[in-house]
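Of the protein chains in this complex, one is absent; all others appear in place.
Coming up: subunit A.
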Amino acid sequence: MPNLTEPVPGEAAPLRVVVDLNRCQGYAQCCYAAPGVFDVRGHEILFYDPAPARARRGEIERAVQACPVRAISLQADRGDTP
């Protein structure tokens, strides 16, 4: 299987995403907004990449907005992470 998030030297720090899987009801809207970052496996297991590349920010922001149960959190872009 591919290693989605192995850090690449010299590359900008990835985004930080977490999903409240107690809250998630498997509506899968995130999978349409950011395919590959979010993926439903089996009937209703949500797999997601917690550290996607920065280039995906727009798609992930749309996933956050599309989630009917507001289960997705994305770290704001502040550039202050030490």
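Simple rule for what comes next: a contact is a pair of C-beta atoms (placed from the backbone, for glycine too) under 8 Å apart; a residue touches a chain by one contact, two chains touch by 3 or more; residues count from 1.
Definition applied: contacts and distances are computed from a predicted model.
Colleague: Can you match the unshown chain of the complex to its UniProt protein name from these: "Cytochrome aa3 subunit 2", "FAD-dependent oxidoreductase", "Leucine/isoleucine/valine transporter permease subunit" or "Polysulfide reductase NrfD"?
Modeller: "FAD-dependent oxidoreductase"
Colleague: On subunit A, what residues meet the omitted chain?
Modeller: 1-7, 14-18, 20-22, 24-26, 41-45, 47, 49-51, 73-76, 78, 80-82
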